[in-house]
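The other protein chains are all here in position, but one chain of the complex has been omitted.
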């Protein structure tokens, strides 16, 4: 039988699980999996409940509103495929990995379109029968370029926007259009390197492990809430170019893991942190 | 404020979380963390609830019995230190790691005693002011030796018996005295090697990763339900002796992780598998 | 400047490195990287030397023969792309990963052709402009089927044959045609499971780590010398199907790593073991 998911985040108080599961019980839903976590510092309550049966969302929502604090975030989610759009630039590795997973239905998503500010990935994307939109940023103001990208995104109305090595910084205005719905993959090292040529810096520092971080994009210049991180060992025999290749492999792994978690609705936001029910 | 833990395992049916949390709610306990899992194959329900406040266990148990299936396993547990005894033979690495963690209160346990069928670990154990019992197996029947070990264990009445490289096979009669309360650390490889000289076999097979498995001991000859596994890479430059040393390091890691999970009451048994709420 | 590789394996004796590097020196080659290992058990000497400049292989070979034991294996190798053929059955994950890496020249190989005993992977392969040969095994004797496969392989004359989830056991006669030049990816667990439905067995056993092994194929029924192994953690929440998916991800990683090592000529065979100069 199909399952659905109920997601709740609100200030903590006594009896929340009881009140919430009461609503599910009175509607006859059997709970398959339930995760609940209270962040003792922020006093926030998080709950993800997977249950059997098709929910009467409207009336359940009303009943839940009645028993939960007024500021509660309450959401019903399906467990089917998410509609997504991918933004890329020139690098094919993360995009290619997503296209193969998508082709064999291992992504839990429908890739509606790929948009790039360069045209070289077009032939790869089109092999898989997915619309490719080349929107050059050359000789355009940042906001003008973003307006064009947003116009194409609007056509597809994706639930999530995945930045698969999209090398342009998004403006706050763009990010606000997809709040906590943009996922990025970021090279990041131990110790972390920022600025240009991160793998060059890693090489010169002689690191023994390199890593990657998948995260939500928020308005800050800094990376947003972390969803997944992955690492791989390297050694002195790696040139800066070989470190970059190892980095690409680990970026694929972290991004695929993050998307799986997000698409299965396992990720809550708690300020700058994520609560993840794996 | 201190937390306590409620553990429940029973056949699944609709409304269990609601009924259970109702009892907690009516007794005024706020839930800090709640994990629930239904094994869809066996139709078994598992729930671990950590809550604030000192429970009135007797009356709550009665109320829970009234709303749960008759076969339900219901248990209240504290979050404090467990009383444990350790059985060892000659190898010091796992025992030493536990003694250091214990000395600095990182084990969430009180080591009441160490028992060995050899005497060479005595000086190590006594450095830490812990009773050491040397019970030789030489010229004794297996059951006679076990009777002597059990007699000493009885003095200390441990909640768990940890086999820290104890190299003797336990009889079913011994195991029945501590059902699902004996934890062992087992060298195990990819592919797995059994019989004598496992590291010699691993060396000859040229494995690239070696591992270790911490598990509950049950009546079978086979290892019991797995609690934690850990691995480490090796290469052709490792002699069989060096593989064994790498194996010792990874055994320490897997055993320490398993004990942490068990002592925090995060481990349920489901037939031959474990359900672990990390 | 381009580099070349000299590979030597022979019984150990004093002065081998001196004699070998003398030949390189007198031909004016500067050594970029040199790895040498003596297996003290088998008394075998292994050396991989990467050097600058185009070698006069014929005369150097003659000079090396003159200073090395008569049984010495001596080989010059280039560092360019290897010609390979891939055998597959129905599963796309390892094949897809290799096709993407190939499309962006991250494989250090030219995929000359893909052969399968089913036709469903044809559309994927042909997206990338690579010849796909469907050779059904239905109603054919094993040797007859292999004869047809070998006939197609002969057309392409690959240096290596990669089994990317090819689900048929090869006969010794087939293996002898590509001695130590066939590389397979094998699901393998901790503890190892053989026979049908390995992931089902892993699920029932409740393992916490699953793995994969890339190895050379030899005449035995058993797996041949191990080249690379990779692992990933799983937990009780994984169904058998989800364990299989995690297994697919880790198979990709182990196979890609093994191919990189083999194509860079970093792998020696020593009986049933590999000596790998990473």
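To keep things simple, chains are lettered A, B and C as they appear, and every chain counts its residues starting from 1.
One rule holds for everything that comes next: contacts are C-beta pairs under 8 Å (C-beta built on N, C-alpha and C of every residue); 3 or more make two chains touch, one makes a residue touch a chain.
Since we're looking at a predicted model, the values are computed, not measured.
J.: In the complete assembly, which of B:54, B:144, B:176 or B:278 touches the absent chain?
T.: Of the listed residues, the one touching the omitted chain is B:278.
J.: Among A:26, A:65 or A:208, which residue is in contact with the omitted chain in the full complex?
T.: A:208
J.: Thinking of the whole complex, not just what is shown, which of A:129, A:172 or A:237 touches the missing chain?
T.: Spelled out, the listed residue whose C-beta touches the missing chain is A:237.
J.: For chain C, which residues reach the chain that was dropped from this view?
T.: 12-18, 21-22, 24-25, 28-38, 40, 47
J.: Given the full complex, what residues of chain B touch the hidden partner chain?
T.: Per the touch rule, chain B residues meeting the hidden chain are 33, 92-93, 96-97, 99-100, 103-104, 106, 124, 127-128, 235, 237, 245, 248-249, 253, 256, 278.
J.: Which parts of chain A face the unshown chain closely enough to count as touching?
T.: On the side of chain A, residues 37, 40, 188-192, 204-209, 211, 213, 223, 225-231, 235-237, 239, 270, 272-276, 278 touch the unshown chain.
Assume only the chains that are shown with their structure count from here on.
J.: How many angstrom lie between the centres of chain B and chain C, each centre taken as the mean Cα position?
T.: Roughly 40 Å separates the two chain centres.
J.: Starting from the mean Cα coordinates of chain A and chain B, work out the distance between those two points in Å.
T.: 36
J.: Of all the residues in chain A, which ones touch at least 2 other chains?
T.: Correct list: 33.
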